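Just one protein chain is left out here, and the rest sit where they should.
And then chain A:
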Amino acid sequence: MTTQGSPEKGKKTSSTLILAAAIVILALIVGAVFLLQRPAPTPSQTVVIRFAGWSAGETEMKSYQKMIDLFEKQNPNIIVKYEVITQMFSENILASYAAGAAPDVFYLDSAWAPTFISKGAVYPIGDKLPKDFVDQFYPFLLEPFKGSDGKLYGVPKDWSVLSLFYNKKLFAQAGVPEPTESWTWQDLFNAAKTIYQKTGKPGLVIHAEFNRWLPYLMSNGAPPPTFNSAADAAYFDNPAVKTALTNFITLFQQGRKEGWIVIPSDVNAGWSGEAFGKELAAMTIEGSWMIPYIADQFPNFKYGSDWDLSLIPQGSSGRATMAYTVALGVNSKTENIDAVIKFLMFIEGPDGQRELVVKMGHTLPSIKSLANDPNLWPSHAKELSNIGKYNIVKVFFYGPKTGDLEGQFNQVLQAAVRGEVSASEALSLLKTKVSQSFKG
């Protein structure tokens, strides 16, 4: 009986082993399923909310964590789980909806907002927010977050605006007077030409992007674009749009040939901010995000003494600029709406924005009263004081297909700038892009 080699014993041992292994595997699977389904043990009546955002760097993440800690201290029954998604943010959020694991509150870019709103993915938080809280914000920044039902689905956490940035040293070197509030587009182009002739550096570097060109189009009579259906392709048949776009393309092609207007890659730069920071061009039209970038990457190129910002020039129909904003959207299926609203009001309210927006200096505060905050960077304060001088401040969203259309438009405009297509071909291609994108 004690023989090791007994066949019966051998069979018994191995079947016991197999059984034991099967039990272990089963236990592991059951355990895993159990763990995945069971929420983390929390003290009674404590709710956990998940907050997802992207990050503009470690400092920003630390500041957010600091504010979350403060919020949790003030609200001991709410735990906020901060999840930073570094890449392809909106795509990730969409995928998490498919998996049924979307966060309770997340960044909602103006370009993506119509998609989330029209599909019922975000909560109409306007119904829950006190009126005096909503009234603190710049009204035009709320526009992209309003649904077709007129309800408010998001409140902007911060924003940026396009301005004209110019290199004071290059202007002085060329003997060209600095931009003034009465500058027209023609003044800008003339200055760009002169600077190029005198200094050898291009006067203007600008991306071949639809949203960067819109200030020119709108200030020359083009209506702010909205594309809700294939029929809206007719926007590019509007005489003002046609004329302004044709003029700009022709001017760009000519200017590029002569050297006074360039796209960033012409001067070996990845984007306008880099070209401007490296002083490879005298002017650019960029967003507020360029300001902290210059301060960080080019500390010797100083605001006030070396560079300044001004209003975007006026055209025949006034003056226009673009605004870019991100809201906090709330998952329509959240089970803790009251806690989420409390958190949202804390992060986006005056205290939250003072810490997360004003002090950080990455973007502009979306609350009007913070425009006079003593901690605001002087360059940001100047941008905010300029807002009232524009006839049109168009927020970056053209309807439900904004992201897709912007990408497609830019391809056409880049081809036009390179001279691969004429202005009229570009216009017809832009029309096709709109009608095609509403086909699916």
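In this section, a residue touches a chain if its C-beta (ideal position, glycine included) is under 8 Å from a C-beta of that chain, and two chains touch if they have at least 3 such contacts; residues count from 1.
The definition used in the following text is that contacts and distances are computed from a predicted model.
Undergrad: What is the protein name, per UniProt, of the chain that does not appear here: "Aspartate carbamoyltransferase", "Acetolactate synthase small subunit", "Sugar transporter" or "Phenylacetate-CoA ligase"?
TA: The UniProt record for the chain left out of view names it "Sugar transporter".
Undergrad: Per the definition of touch given earlier, which of A:119, A:257, A:302 or A:389 contacts the omitted chain?
TA: Touches the omitted chain: A:119.
Undergrad: Looking beyond the chains shown, say which of A:268, A:316 or A:391 touches the absent one.
TA: Going through A:268, A:316 or A:391 one by one, A:268 is the residue touching the chain not shown.
Undergrad: Using the definition of touch stated at the top, determine which of A:61, A:94 or A:423 touches the missing chain.
TA: Considering the complete complex, A:94 is the one touching the chain left out.
Undergrad: To test your reading of the contact rule: which positions on chain A touch the chain that is missing from view?
TA: Residues of chain A in touch with the missing chain: 4-7, 10-11, 13-14, 17-18, 21, 25, 88, 91, 94-95, 97-98, 115-116, 119-121, 265, 268, 401, 403-404, 407, 410-412, 414-415, 418, 420-421, 425, 429, 432, 437, 440.
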